[in-house]
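Notes for the one structure printed next.
Heads up, one of the protein chains got dropped from this complex, but the rest are sitting where they should.
We just call them A, B and C in the order they show up, numbering each chain from 1.
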Amino acid sequence: MILHPAIIALYLSSFISVALLIYSSSFAAMILRKWDIGSGSELQLSLERRTYLISVILSYLFFFQFLSLFLFIYTADNLHNLFTGSMCAAGTLNVNQYGYPVLVLKIVNFILAGVWLIINRIDISAHDYPLIKNKYSLLLFVAPLMIAESALQTAYFMGLNADVITSCCGSLFSSDSTNITSEIASLPSLQAKAVFYISMTLTLAAGIVLCYKNKGGLLFSILSLLSFVISVAALISFISLYYYELPTHHCPFCILQSEYGYAGYYLYLTLLCGVVTGIGAGIAGRFSNIKSLAPVILVIQKKLIIASLLSYGIFTAIVTLKMILSDFILEGY
Amino acid sequence: MNSRIEIQRNILDFTLSSLLRRKTKNAVLMVVFTIVVFMLASIIFFTNAVKREAVAVLQNSPDIVVQRLSAGRHDLIPADYIKTITDMKGVVSVKGRHWGYYFEPAASANFTLVVPDDGGEEGRIVAGKGVSRTMRAGDGDILPLKSYKGEWVVLSIKGVLKSDSELVSSDLIEISEKDFRKIFGIPKDRFTDLSVTVRNPKETLTIAKKIKDSFPDTRPILRSEVLRTYDSLFNWRSGLLLIIAAGAVLAFIIFAFDRASGLSAEERREIGILKAIGWETSDVIAFKFWEGLVISLSSFMAGIILAYFHVFVAYAPLFEPVLKGWAVLYPEFRLVPFIDPFQIATLFFLTVLPYTAATIIPSWRSAVVDPDQIMRSQ
Amino acid sequence: MRRPDRFLFYIGANIFIIAVMFIHSFAATRNIEQVFAKKIELVKRYGLTDLCIFTEARYTRHPSQADLNTPFQDYPLSFEHFPSGSIISPPEHLRLGMKNE
Partner (left out) sequence: MISVVDVRKVFNAGKANEYIALDGVQLDIEKGRITVIKGPSGSGKTTLLSVIGCMARPSSGRIRLSGVSVEGIPDDEGYVETTSLPERFLTQIRRKTFGFIFQQYNLVAGMTVIENVMLPAYPTGEAYSAVRNRAEDLLKIFGLYSRLDAKVQWLSGGESQRVSIVRALINNPSGIIADEPTAHLDTKLSSEFMNIIESLNREGRTIIIASHDPVVCESSVIHRVVEMRDGKVIR
């Protein structure tokens, strides 16, 4: 166990998040059972008031989750000195079996919290709160995931024993070993590039169709999620190489370091922004047949689509520019 | 969109006027908050800067230091070990080192005496800045040291190390090998320890194992271990310090929670009025959000800025008593300001986040008063 | 100027100072070799292994060279009584109880 200030900070944040979530979940359960918008009973009034609290809590959680995602990666990165053989976050996360699951859960929970806020935003713009049940069911779905994240994170930090020999990004993300990440790394770069650009183009096309024809909401959601996954894979497979200018270095974490101008942050930021708004836009589309939402839903959906496409666009633009401007030549390796 | 910004501006306007109307109460809260942030930030800035500097500077320390242990204590290492180790494959060179501590009774200070690579110049020494300060002796002055036999060895100071290297050299005295042996009575065939240079850094561990096998009474210390010692030098304890400081943070959070939940009758009435004249619950929540933000953001930033000045401009005067301990010789080192966004993020998590969490529920509670309450309670 | 604008101005000024802090820090640490040239030279010359932060006791002056039992060597029953001993942790190779023994 290591008592690093950032680890204490992460413990604190996950503890607070879980406490707030459990608090809100109990009300979510009550809202699912007792909600009756037509009633003027005191119970209904007090439930309505609780909804404000839960919106506030979720907004804060979303923000905390966002910060803790990056703080977590940073902490892993910062601790790499303590583990023989680890040179960046990739190695530290590999010290025990909990590292990567925590990271994945953090990302998933961030996306879910973002989607919840989008649904909430849509819901409160209609006078009869038509999505209230969906919203609170989703909350009850998110809560166990957050608790799991917090538990795994605790297990991860508790299990950090310095001087464990770990594999560093060199072996984890190199094309020689055989696991899923290394398979991504060993993808031929031309094909990987083709897949990346095709997925971005498809997402763009689906977004435009959804915007003008109001069709294919689900497709757009799926595509934006897929684009997120493919982009992360692309980061490992070929984008990172242009930053490191090394044909064998495939690490998705080293680009977060200051040597590479913290480039990772704005890349991941645009991706996260793109996936949250993209999924949100698709979900918004599914509610367009609800009468009370009709006047507002299309406006919100349009904004979300634009935000999503803009984020992915910026990501693609940065990456493409980097590849064009860099004198590093990848093909041939 | 513009109107949404305008709403927030208006609410912020009201927030600020509300804070100003209760100046003393809020000022106390902000001062306490600032002090908490300042304390934590100073600890984090200081320990991190020391660590980073140690790692940068000690990259050049010996690959392996070989100590000899006898009855669980460091012992002088015989010179014939050198030959065996030099012959090992992968070893570039082995040097016997002389260094030790000298207690100066007049000033009751501890000095570290070291012999340089080239053996030094007999009768003349180079003093660290701290030594020169403690002994009030400068360039050209005489510094007599007492030998193990009680005789005075008179040494003249040929130079004083510059103060910008004080973090490594404050208590050092560079002395010649001859004078060193004369003062401590160390036989010709004994050294304090050995420093081993290795050809390929990847083989360091193998060579250390070989040394250990050949001489079971030795203990090789690798440079990577020295670096890691410094990397985690304060980790454990600064974590501990943070936990102690957490007591302060906790007390502050309780204070903040209490303040947020124990609204004065006057504040309660004001929120009632706001709701009655057409503020919505979420507007009042926004007002409370801004109130928390104004307090926490201003205190947070002020705390960080003050801590930066404290640690890197004033050189941590508040830590001096702790670091100095019983030592007479206190190195006046100037830390190089290593800061990064994540220290700020960590601090944010440790201070603003619990504060915010503590005020969410109270502020919501105050925001959901019935709008018609103000009419009913007359 | 309305109150919110004055507040934002104040926050802006704070952010500016923090930005200056970061620039100051960046400028001061950009070229580590050069900044630490003097110290690195001394470390090489004397083969130093430790920083001179705590001069009060042997094991705090050279933490990386110390033993776990150094604090007690002066007298077998003594407690660790130097304040700095409670701030720093023991050397890594002893603390973790591993390696080349």
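Everything that follows uses one rule, which is that a residue touches a chain if its C-beta (ideal position, glycine included) is under 8 Å from a C-beta of that chain, and two chains touch if they have at least 3 such contacts.
Here the structure is a predicted model, which is why all the values come from computation and not from measurement.
Enquirer: Relative to the complete complex, which of the depicted chains are touched by the chain excluded from display?
Expert: Listed by label, the shown chains it touches are A, B.
Enquirer: Please identify which residue in A:Met30, A:Val296 or A:Ile318 touches the non-displayed chain.
Expert: For the chain that is not drawn, the touching residue is A:Val296.
Enquirer: Which chain B residues touch the hidden chain?
Expert: 2-4, 6-7, 9-11, 13-14, 17, 21, 266, 269-270, 272-274, 276-283, 370-372, 374-376, 378
Enquirer: For chain A, which residues lie in contact with the unshown chain of the complex?
Expert: On the chain A side, contact with the omitted chain comes from 37-42, 45, 48-49, 124-129, 292, 295-296.
By our rule, only the chains that are shown with their structure count from here on.
Enquirer: Which chain pair is joined by more contacting C-beta pairs, B-C or A-B?
Expert: Contact tally favours B-C.
Enquirer: Let me have the rounded angstrom distance from the C-alpha centre of chain A over to the C-alpha centre of chain B, please.
Expert: Chain centroid spacing, chain A to chain B, equals 34 Å.
Enquirer: Where in chain A do residues touch at least two different other chains?
Expert: Those would be 162.
Enquirer: Of all the residues in chain B, which ones touch at least 2 other chains?
Expert: Only 228, 231-232, 235-236 qualify.
Enquirer: In the complex formed with chain C, which residues of chain B make contact?
Expert: So the residues of chain B touching chain C come out as 9-10, 12-13, 16-17, 50, 52-54, 56-62, 65, 67, 72-74, 95, 97, 99, 101, 109-110, 112, 114, 116-117, 128, 130, 161-162, 164-172, 174, 193, 195, 205, 208-209, 212, 219-222, 225-226, 228-237, 241, 294, 297-298, 301-302, 304-305, 308, 312, 322-331, 333, 336-339, 341, 344.
Enquirer: How about chain B: which of its residues touch chain A in the complex?
Expert: That would be residues 43-44, 55, 227-228, 231-232, 235-236, 238-240, 242-243, 246, 281-282, 285, 289, 340, 342, 345-346, 348-350, 353-354, 356-357, 360-361, 364, 367-368 of chain B.
Enquirer: For the complex, which residues does chain A have touching chain B?
Expert: It comes out as residues 2-10, 12-13, 16, 19-20, 23, 49, 52-53, 55-57, 60, 64, 67-68, 70-71, 74, 78, 81-82, 162, 258.
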